[in-house]
Structures are given as C-alpha cells and as structure tokens.
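Complex shown without one protein chain; remaining protein chains in place.
Read from first to last, the chains carry the letters A and B; within each, the first residue is number 1.
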Amino acid sequence: MAVKKIAPGPRVHLAVLEEVLNLCRANSLWPMTFGLACCAIEMMATGASRFDLDRFGAAVFRPSPRQSDLMIVAGTISKKMAPTIVTLWEQMPAPKWCMAMGNCAISGGPFEFEGQYAIVPGADLLVPVDVYVPGCPPRPEGLIQGFLSLEDKITKGEKRNVIRRFKKRAGRNR
Amino acid sequence: MSLEDLKKELEEIVEPSSVHTRDYDRNGCLLEIRAERSRLLSIAQAARDAGFFLEFITAVDFTEGPIAVYQFNECNAVSRIQVKVQLARGESLPSIGRVYDAALWYEREVFDLFGIRFDNHPDLRRLLLPEDADFHPLLKEYGKVHAFRSAREIYVDQDA
Partner (left out) sequence: MSTRTPETVTEHTFYLNLGPQHPSTHGVLRLFVKLDGEYVMEVDPIIGYGHRGHEKMAESHFYEQFLPNTPRMDYLSGMLFNHAYVAAVEKMTGIKPPPRAEYIRVVCAELNRVASHLMWLGAYLMDLGGVTPFFYAFDDRENILDILDRVSGSRLTYNYCRFGGVARDVDDTFIGATRDFIKRLRGRWKDYNNLVTKNVIFIHRTRDVGVIDKDIALRFGCTGPVLRAAGVPYDVRRVEPYSVYSELDFEIPTGVNGDALDRYMIRLREMEQSLRIIEQALDRLPGGPIRTPTPNKVRPPKGDYYFAAESARGALGYYIVSDGSEYPYRLKVRVPSYGNLQTLTEVLPGTLVADTICILGSIDIVVPEIDR
C-alpha cells in the first residue's frame, strides 16, 4: 500500500479568529528576562515607573523561556554565550518572536573591529530576529517603538524570517 | 607593618639592587621589585604578613617573553608595590594561591589570555574564553595589534 504524504501546514483556517488571536498575542507579549550587558538596564528602565511597559501589556517578564513568547536579546553576544541563546530560543514554545535590542545584538555594535575574537556580531546569525532596535543603548522610547512595531507585525500576520545560519555575506569576513 | 619595614624585608629576600623606589606621581606605585620566579612565593608571603592585599596579577607580552606583573596594596596609606617577573617563552610561574586566595582567579585569567602556566595551581582552567578555545588572545602574535616591542624599548628611563 502506498504511503500517503501528509502535507504540512494548518489543516483548519480560522480567518477572523486568527486575527483576534493575533491581536491578543500582540497585546500581551511576555518577554523573557535576557539581558546580557548594558542594554539590559535600559530594558529594566523601560519596564520601570517612568516608561511603563505594562500599559502595552508587556511588562510580565518571565524568567523561564517556556513561559515567554518574546526574547529580547539585549546586549553583546559572546561566543561562549551563543549556544545558550540557541538553547533558550529552542525552549520557547511557538508562536515566538525575537527582538534584537541595541547595536551589539544587531551587528556587533562598538565591539566589532578587525581582530575581534570573542563576540558573535549580531543575533540574527543565531536566531531569526523580527525587530531590530538600534541604539547604544536605545532609549526606552526606542524600545517601546520596537514593541509597537512588533505588535504591528503580529497583527498583520506577516510571515516570519527563516533562520539564516552562518551564511557568508559580502562585506563581513568571519 | 609599614612600607619601610616591608621594604627592608624584601631587600633580604631579593637583592637590594632589585628593589627600586618609584615616584608616585610618575608611576602610581611606590616600590617596584624585579624578581626572579623562585623568589615569588617569599615575596607574596612577606606582603601577606605585612597585611597587604593583592590588587591584581597580569602580564605584558614582549619580544623576549612576557613580564608578569603583581601588585600589592595596603588599606591604611598609599603603599603600592609592584613586582615584575620577566619570563621566557613557555616558562611557568609558581602559583601564589596558597598565600592569597584572590590569586586563583587572576592566575587563571593570565593563563587564559597569555598561556602562562602556574605550577601547583589547584584548578588551572580557562576563565574568560570558552573551555575549548585553543588560542591565547592577548599575546601580541594573535590578532591585530599596533606594536610588538622589547621591554628595553619601553622601560628606558627606569633603571633595570
């Protein structure tokens, strides 16, 4: 008997319900406390009294990746830390999103120089990043704009980026 | 014990000509000792008995080999002492971990970044780099540096 191939993808399309679910997911993002360096302090300041992140539904910082749906990579990624980031990303249940906060998480930031031996220049070399928030460190208003952009992305239902692992790119020599 | 007493003790451990008085405004320390690696433990023990604490241990890479720098300080007054040991490439140093617990991590860091081994260190493994790294980054031959010089070019107006 021939083996039937099961096509991937959702079997049931929930048109309006999907939009409602996306709205719910966007307005109650649960970030994971993942501060690596200086940007962590600005992330804490964004969740604190003046730039309250709770009004966007997003100040419930979960320490455990299994309970969160947003990973904010805040700070420089060292090569020693890189396997941990991938492990944490894989431990998060779908749907999940990633935000690269700060110049170090976007492209290595001020620490990317010829002869750098210790850092991974960018979080998008390890995990698929949805929103990039530039700054060194980004102001809390900048991080809030990142959150709002992510919420737009979620509610419009855009397809998320495919992981690009260690591809050589023109202009960057590894 | 004051700095003067410690200086007398140190002059008994190493030759008096290796104990140099330095100008605080020019170098930031008061005494500098150029020691042999065999005298290192005695110097550390004398500093510990005098109530000094270990400020740091580091190394500087030169063409003839690295110089290990130890710095001791006291809490009561400005009494900073620097001990410098010139090593050949591949030479190891005795560990002063028995005398100062702080030295355990400093020596691990020097081993990690320079490749200098410390004898009798209870747990000599890498501190900052990943465990499986196979290079020592702060050596001048690794990566990109501006200059790789001899120690004599730098310590010109300091005797010995």
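The working rule: a residue touches a chain if its C-beta (ideal position, glycine included) is under 8 Å from a C-beta of that chain, and two chains touch if they have at least 3 such contacts.
Keep in mind the model is a prediction, meaning the values are calculated, not measured.
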Quiz prompt | Interface residues of subunit B (partner: the chain not displayed) | solution = 25-29, 51, 53-56, 58, 60-61, 69, 71, 75-78, 80, 82, 100-102, 104-106, 113, 123, 126-131, 137-138, 140, 143-147, 149, 153-158
Self-check item: Chain not shown, touching residues in subunit A
Solution: 32-38, 40-42, 44-45, 48-50, 61, 63, 65, 75-76, 78, 80-81, 84, 88, 110-111, 113-119, 136-137, 139
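Definition applied: only the chains that are shown with their structure count from here on.
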Quiz item: If you average the Cα atoms of subunit A and of subunit B to get two centres, how far apart are those centres in Å?
Solution: 44
Self-check item: Interface residues, subunit B side, partner subunit A - complex
Solution: 129-130, 135, 137, 142-145
Quiz item: Which of the residues in subunit A come into contact with subunit B in the complex?
Solution: 79-80, 114-115, 117-118
